[in-house]
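Yeah, one chain of the complex is gone here, protein chain that is, but the others are all in their spots.
Labels A and B are assigned to the chains in the order they are written; within every chain, residues are numbered from 1.
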Amino acid sequence: MDTKVEQNGGSIPMEPKRDFKSGQDEGKTSEASKVPVAILGSGDYSRSLAGRLVRSGFAVVVGSRDPDRNRRLFPQGAEVTTRQAALSGARLVFVAVHRENYPDLQQDRDALAGKILIDVSNNTKLKKDGESNAEYLARLLPGSTVVKGFNVVSAWSLESGLFGGSKEVFISSDDAEARRTVMQLAQDMRFAAVDYGSLRAAREIEAMPLRLLPSWHLALKMVLCVLTFYVLWNVYRGVVFYAVKSGDNYAAHIPIHQVNRALGDTAITTLCLVYTPGVLASFAQLYNGTKYKRFPNWLDKWMRARKQLGLLCLFIASIHACLSVLEWSPAYGYDRLFEKTTVNANGDVVYGMMRWSGETFLLFGTLALFLMAVLGVASIPSVGSSMNWREFNFVQSKLGWTVFLFAVTHCSVYVAEMFIESYLFTSYTPPAFYIDLTLCAVLLLLKIVTLLPCVSSRVDRIRRGWERKAPKAGKTNAAYSKEDPEMTSYL
Amino acid sequence: MDTKVEQNGGSIPMEPKRDFKSGQDEGKTSEASKVPVAILGSGDYSRSLAGRLVRSGFAVVVGSRDPDRNRRLFPQGAEVTTRQAALSGARLVFVAVHRENYPDLQQDRDALAGKILIDVSNNTKLKKDGESNAEYLARLLPGSTVVKGFNVVSAWSLESGLFGGSKEVFISSDDAEARRTVMQLAQDMRFAAVDYGSLRAAREIEAMPLRLLPSWHLALKMVLCVLTFYVLWNVYRGVVFYAVKSGDNYAAHIPIHQVNRALGDTAITTLCLVYTPGVLASFAQLYNGTKYKRFPNWLDKWMRARKQLGLLCLFIASIHACLSVLEWSPAYGYDRLFEKTTVNANGDVVYGMMRWSGETFLLFGTLALFLMAVLGVASIPSVGSSMNWREFNFVQSKLGWTVFLFAVTHCSVYVAEMFIESYLFTSYTPPAFYIDLTLCAVLLLLKIVTLLPCVSSRVDRIRRGWERKAPKAGKTNAAYSKEDPEMTSYL
Partner (left out) sequence: MDTKVEQNGGSIPMEPKRDFKSGQDEGKTSEASKVPVAILGSGDYSRSLAGRLVRSGFAVVVGSRDPDRNRRLFPQGAEVTTRQAALSGARLVFVAVHRENYPDLQQDRDALAGKILIDVSNNTKLKKDGESNAEYLARLLPGSTVVKGFNVVSAWSLESGLFGGSKEVFISSDDAEARRTVMQLAQDMRFAAVDYGSLRAAREIEAMPLRLLPSWHLALKMVLCVLTFYVLWNVYRGVVFYAVKSGDNYAAHIPIHQVNRALGDTAITTLCLVYTPGVLASFAQLYNGTKYKRFPNWLDKWMRARKQLGLLCLFIASIHACLSVLEWSPAYGYDRLFEKTTVNANGDVVYGMMRWSGETFLLFGTLALFLMAVLGVASIPSVGSSMNWREFNFVQSKLGWTVFLFAVTHCSVYVAEMFIESYLFTSYTPPAFYIDLTLCAVLLLLKIVTLLPCVSSRVDRIRRGWERKAPKAGKTNAAYSKEDPEMTSYL
């Protein structure tokens, strides 16, 4: 591989691959294509970066304090030399050193002047205030153009292929031209470059790798609260109450029986939580008479958590199904759903089949679970991205409400069978499924209202941009288009 | 499509789209980079488009009728001004207005002349005949160059990242140069541009967002027919017959017992439907003596539905497995698969284990299901695209036929155990599994024939391009290469 560095100074175009030749330029172009990209630093990240650049067809020169020792650590095709030599030929310089070593770079101030420095650094902790690493670097080296980028890409991503789509790389710089140059570089390295504007945005970009699944926080909190509530409720009614009242110890049945009841209650309640914000948003739009008014903040956040709520619902419903199968026997209070098992004259046991209620109960639960699994599969990014908007909407909205109706049927059959039992209120509290079904009933009622012709036609008009009156200045926003109330969006 | 070849020898640059600067142009380049892309219209789509362009590093200027009111709706970085001002500096103009407002654009005819207009419009209904929106726009503004594109991308996709791979964007225009310019623009916006040729193709492109899972229609119809047939057959034999004959009411066992039997029958029949067209195609090729003759239309469509049939088979087999577990007891007619449960001297029940037939029956069913799940996972686009052709073929063909053999074994063990029972033909009809297994046997026999050395060597030669005789003109086609009869392709 050709790694010889032509040292032609700053006037040489920095793009190694492009520059396409017309015939007469060919000599010049080949020269240009050898203009290397420099990397300062010889750590792991530097090495992975060098490898990716080489595989993307760039000439790479690494500036190291101890080139002889470090040479063997770098992939074939990358030249390892002194900092001074590395900088002389390059126009684009990756700064792959720790922030605490930035001041040392001032020694090379002159060699770095006029060049584009790409700050790839990350922090180990979120800095609440103060400047980003990139801004600090720009302050130290005012003669260079600093661009923030690539920090969201790990050494591992640099070394691996791109199955599952290109990683996004966020670029910011105060120099628009430098930003575009580095965006082009990122694309040539098979990343998807996103323009984040001025260097101040580096604060936001540096915070990204420190995030821990932020889109899941709200949904997880909601589901954990619901689950805790139902576990406590069911344990009180099924264990604590009897322990206090009659001294019976049913604690042995917490792990499966009470937990499983709570999981079922949580699953259907979470399903309500998925579909409620969309219905509320419709009412908000009807009330506002426009879609350009911002939703209350809580509603906005709730709508953005619907995908995660849906996936958590699938997770919980799956565990519920598994535990239900394991306790599926007349022993566990399901005797009303089974015919009696008896002993015949020969002393053989003759098993009872399920009643119609047991079979219907199971069928709808099973169908709801497997249709929800289809929704889950459609939420896998590469599956969802192969659908058009109409298809995605069909799957998430039509199929989603079908799942809801099946789940409500599953729950209702069970309740209908248990309704008449006298012990329902024995613990001075209703069973948890009363709470679930009340939530479901309210949601269904509200949904039916939005489907009434007179209401739905007005909602449709509003969503197409119609407004009852001109919005007052300062209250409108553009945030809405991201979230469609009709969508129950698992994606 | 422009395919005329200019024969200018080697001195002409071969790259149609790029054309990079050499050093001395650099000043000019920075200027060029500020030339903005214009957007006409200020609806949701316009705003999402502006955001994506800004994030992709473009200067954006939005032409609005009421710029002061709309400015705040647009993302930072996009300039909102009057139509006239927006058009003056741009060469590329997104037309993000409704078709019914196209005539209004004629007011700006002069400002739009010589520019490339990108028609992003969609229709709410499929237009059977008549011109596309893009052709209509081209007719209204003959001085401009109209390019169709981006309509398949929703506002949501514009605003979101690209997890799961870039969305494809289909571009058509009568001007090849304009088409290439817009394709480049699409790629710079991180979409994958596909050239659809002349503007007439806009009719096809405008129909795309109105599609509702067309690749699933045939498979869904086939599976629904099969399922309905088996449900009716099983309900007749298990419920209707006894109701009429002896007045016994077994309707309570429809939801699980009869539906589950029908699901099992449907799953194995669907598996046959997955593998049958590939075998038929081999025979068609043997008969034709060439692979260049078009298959009958029905076979072609069937082959293209194999992936969907396979996924529906997995869906149905999963539900069948879940319901089977729930009814897995001697009560449900499986007493031949269990040893007797008895009562011992203490009055305790001593449960019977399964016989060898019960255990074998379950083992093969379980293995078939989980291997089929592996096939399903390999059908996820980002998983499938990480495999080479040989690996994909191995998974879909070798593993697929293993699933089929395991499923047939599962079914056969059950049948073998039930075969001798006298009540099999009591309803003057055979049980449904006779039908399944007959289909399986026929398919296996045909498959074995294609595997005979004399047959398979000829099929291989044909697939490598050998022909018994030169094809007659007008009967050949190139459609075949897309569908490989050997592949049972879930992808």
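Going forward, a residue touches a chain if its C-beta (ideal position, glycine included) is under 8 Å from a C-beta of that chain, and two chains touch if they have at least 3 such contacts.
Predicted model, so just to flag it, every value in this text is computed and none were measured.
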Option from A:A85, A:L220 or A:A251 whose C-beta touches the chain left out: A:A251
Which of A:S88, A:S386, A:T402 or A:T429 contacts the chain that the document leaves out: A:S386
Absent chain, residues of chain B that touch it: 1-8, 10, 12-21, 25, 28-29, 31-37, 54, 57-61, 76-79, 85, 88-92, 114-115, 161, 163-166, 168, 176-177, 179-181, 183-185, 188, 192-197, 292, 321, 325, 328, 341, 343, 347-349, 351-356, 358-360, 362-363, 366-367, 369-370, 373-374, 377, 380-391, 394, 465, 473, 476-478, 480-482, 484
Residue numbers in chain A that touch the chain omitted from display: 1-2, 16-18, 20-22, 29-30, 33-34, 43-44, 47-48, 54-57, 69, 72-77, 152, 154-157, 159-167, 176, 180, 183-184, 190, 195, 197-198, 208-213, 251-257, 259, 315, 318-319, 322-323, 325-327, 329-332, 340-343, 349, 380-382, 385-386
